[in-house]
Every structure is written in C-alpha cells, then in structure tokens.
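Worksheet for the structure shown next.
Every protein chain but one is kept in place in this view of the complex.
The letters A, B and C name the chains in turn, as written, and every chain counts its residues from 1.
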C-alpha cells in the first residue's frame, strides 16, 4: 500500500528553536530511498506504508536520543487504491484548474 | 516506546456519511489489547508504537476493502521519555489547574 | 455557519509540561457560551464559526501573555450544510454501528 504523508515533528522541552531536530529527520530521509520534500510546515513523504512509518518511528527515536524529553508529531496520511498518484501529481492536478 | 495517538480517518469517495467506516476501526480496536477512547473528532489510542501503528495500517486496509477508493487520515502522535503518562493523566493534569 | 473543531495547542519554549497553558484555554471556553469537551489530545468545540475562531485567537493571545514565545496549534475543522449535527451525534452515529 502506497502512502503520501505530511510529517511535522515538534520536540517539546528543548527550547524555542526546533530546526536542528527537523534537520535530523531530513538526514534520515536522505539516507532512505523515499521521495520527500521539506516545506514550511512539515515534510511530505511518499513510499510504501511500512517504509514510511519505519522512518517516522526512527525520527522519534533519534530526536529523543538528541535529548528531547517529549515529542508531538502531526501526520496527514493519504492512501488510494483507485489510481497511482505521486506528490507532484497532487500539485499539478490543482494547478491545471487555476 | 509508548505512544498516545489521536486517529481520525476520513474515507473519500463514499458519500457524506462516514460512521460505518469509523465503526470498522473501532471494531479492530475492540479486538486488540490497546486502550482507546472515541471522541467527536477522532479516537485516542494508547500503547506500544508498533502495536498502535499496526492497527492504523489495518484501519486503512479494512476501509479500502469496504470500498473506499481513497482515505485521508490525520494523526497526532505523542511520545515522551521523561515519565510514564496515560491518556487519563493528560486530562487530569489539565483539570487540576482549572 | 456552524463548526465542530478539535483544538490542540502546544506552547513551545516553556519546558515539558503544558497543562497550565491548556487550562488557560479551558478557562476561556468556560467563560464562553460554546459547547466544548476536553479529551486526551485536544478539546472539541462546537458553535458558530466566528465565535469558535475568536476563542482560538484568544487562546494564542493568552498563552503568549503567559510567557510562551511560540505556539504550535493543530485544528480539525468540520462544517456541513446537509444537516445539523452536534458533537454527541458524531459519537452516537458510530456507536450505533458497533
């Protein structure tokens, strides 16, 4: 089952700047074969369900190892079985209607 | 790693009433050993990371099997390593301050 | 336009315990005429769009006044024009199918 996810991790109890922790997740993604794209409020990730959720678990593990006592993550998770759709397709299908 | 999740599944392409699909997820949860609680905008679930995310994947699989071509799910995912906290603790720690 | 919202405020840069800040929001809600219900991952609120979003803005203002330099809030926002539906209806329509 393919999935397109929006991942947004918020470490809690580490002060006001969170970018070092987000960068740690980006590094995990860079080492994977998943397609991903950082945006201003999260990171979109595309791939097989198990591979995507394995990385998300790793993000939590790594951020805790970096010292964050608590993490609050929000996810949007999209699956569909009617057709194959990539992240770029979602954007272009909107842009075609503008 | 323990996790407290808020799960909200929105099947797309099956009309305006979604409760049959949400009920299918509740049945999966009822068959598990996870602690969970249905509320007006989702279901809070508490347990080990792998067990919780296995159920979430099953929810997607079952809802697709029921005929939904597309699913949009939102998740809030909380982990902490500084202390053990259950769902009821989160509510009571707020209520103590009212 | 009636709306049912799930509000979850996460103050950032105030340490690991957030319940004092969540309680401040609950107090704002208690002073309003809105229907609301605290759960383990947020607070469900029901009412007219403008009244609900006015309270959400007030929550941000109050939490900043309490000293939080940064706030990350997640919202689920449901509107429908086909029928009147209250928060309790959403829960019971699922429970009827169990």
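By definition in this document, a residue touches a chain if its C-beta (ideal position, glycine included) is under 8 Å from a C-beta of that chain, and two chains touch if they have at least 3 such contacts.
For clarity, every value in this text was computed on a predicted model and none was experimentally measured.
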{"item": "Chains in view touching the one left out", "value": "A, B, C"}
{"item": "Touch residues of subunit C, complete complex, unshown partner", "value": "1, 13, 49-50, 53, 56-57, 60-61, 64, 69-82"}
{"item": "On subunit B, residues whose C-beta touches the chain left out of the figure", "value": "10, 12-13, 15-16, 18, 69-70, 72, 74"}
{"item": "Footprint left on subunit A by the chain that the document does not show", "value": "4-6, 8, 16-17, 19-20, 22-23, 26-27, 30, 37-42, 44, 46, 74, 76, 78, 80, 82, 87-88, 90-91, 93-98"}
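Here, only the chains that are shown with their structure count from here on.
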{"item": "Subunit A and subunit C: spacing of chain centres that average the CA atoms, whole Å", "value": "25"}
{"item": "Separation of mean Cα positions, subunit B and subunit A [Å, integer]", "value": "19"}
{"item": "Residues of subunit B touching at least two other chains", "value": "74, 76, 78, 80, 82"}
